Each structure stands twice: as structure tokens, then as C-alpha cells.
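For this depiction, one protein chain was excluded, whereas all remaining protein chains were kept in their positions.
The block that comes next holds chain A.
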Amino acid sequence: MFQNLVCQLYLFAIYFFQMTKVETYVGAYSKTNKMVKAYAQEHVYKHPWERVTSASWRKYTDPQNKCTLSHILEVDTLNKKLDSESGKLYTTRAITLHAPGPWFIRKIVGQDICHCVESTVVDAQTRSMQLTTCNISLQKFIEVEEKIHYEPHPGNPSCWTLCRQETSIRIKPLSKLASMAEKIEHRCAEKFMQNSVKGREVMERICKYLEAETSGISL
């Protein structure tokens, strides 16, 4: 029962960060009494970098995907900066999520809305996009940081895109969850993979849509 509960909260953190395909599981390790989990994943999109990064901006806001990513309530751009000399774009977005899970989770965490902040750097000259997302709510229980990097695929730079993703999850030692944190692995890892697929599906769908749009209009 409690194991399930920890799993739920843990998942609920992971759930926000829609994953692409899980290819490597780097493993979990404990450092002092903090639980830290790190996951690294790679996925190849068979679409050019320009299309994939365009899709990434639309991932949470595209009305077509409201059902798949129904836990995303709002995405607001808080800040942006364009370096017009170097072609670098910096943005900060707030992602507001609805915390899924049963009532007792909400009881523990005291709220059913969670805010995350996503910082993005796009370098148009080197064709690189990097997103870093952290939760700013619920930090006394859990810290999740996700980094995603999109770059042209070395083997086929003009047509394919390599997505590398690192996620680290830290459950706070003094939280009510910490004493149970050791037990969560298996079920959570399974759920983690299931959720991963969703984010990738959305990205693939938007890429296809953008592909159709380009070939219809400009070719």
C-alpha cells in the first residue's frame, strides 16, 4: 500500500516530463541518505532538426495533444531573449500540471497543481536545442531535473535528429516518503517506460503534421 503510494508520487513527478524512448537505464544509486535516480535515454527522430525543434515548442500547446498530455494545464512563456548577433534564443517557460493520483497523495503534498520551469537554449548556427526542466513546487519532497538535447544525427545530419535525455530524481531525505523510497524500483521503472512512450508519440505526431504542412505549402 505505502509502496504504491511512493510509487504514485514518484510517478507523478516523472509523469510531467514526457519521455521519449527508454534505451538505456543508467541505474539508481544512493548517495548519503538521499535517493538519487538517473536515467539516460536516446531516441532518433527520422525528421530534420528544424522540424523536431519546431515540434518541441508545440509539444504541450498543440490542441491535438490535449488528450494524450491531459495533465498539462498551462504553458506560459515567462521570459525570452534573442541574441541577434549569434542566433541564440533563450526562453523560460512555466509548465503548470495537474497532479494525478488518488486523494491521499494530494493530502500529503497539500496541493494538486505543480509548477515546473523549463529553460531552453536554441543555437540556430550550430543547430542545437537544449531544454532543462525542474519542478519548483513540491521541492521539499522531490526534485526532478530533466535535460533534453536535440542535435542533428551524426550519421544523417540533414534528415535525422538525435534526442538525448537525462532525468534525475531526488527524493528528499526528510520527507515522509524517504523511508519507503528504497522499495519503489520495479513498478516505477515499468510505469516510467510506459509514460516515456507518450511524449515520443506526441512529438512524432507533430513532426508528421509539420511535414505535411511544409510539403503542402512550400514545395
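Everything below uses one rule, namely that a residue touches a chain if its C-beta (ideal position, glycine included) is under 8 Å from a C-beta of that chain, and two chains touch if they have at least 3 such contacts; residues count from 1.
The working rule: contacts and distances are computed from a predicted model.
*Asks:* Name the absent chain as its UniProt record does, using one of the following: "Probable inactive tRNA-specific adenosine deaminase-like protein 3", "EKC/KEOPS complex subunit BUD32", "Mitochondrial distribution/morphology family 35/apoptosis" or "Dynactin subunit 6".
*Replies:* Hidden chain, UniProt protein name: "Mitochondrial distribution/morphology family 35/apoptosis".
*Asks:* For a quick check of understanding: of A:H71, A:H153 or A:R205, which residue touches the chain that isn't displayed?
*Replies:* Only one of A:H71, A:H153 or A:R205 touches the chain omitted from view, namely A:H71.
*Asks:* Contacts of chain A with the missing chain: which residues?
*Replies:* Considering the whole complex, chain A reaches the absent chain at 50, 53-54, 57-58, 61, 67, 70-71, 73-82, 84, 87-92, 94, 96, 98, 100, 112-113, 115, 117, 119-124, 126, 128, 130, 132, 134, 136-137, 145, 147, 149, 151, 164, 166, 210.
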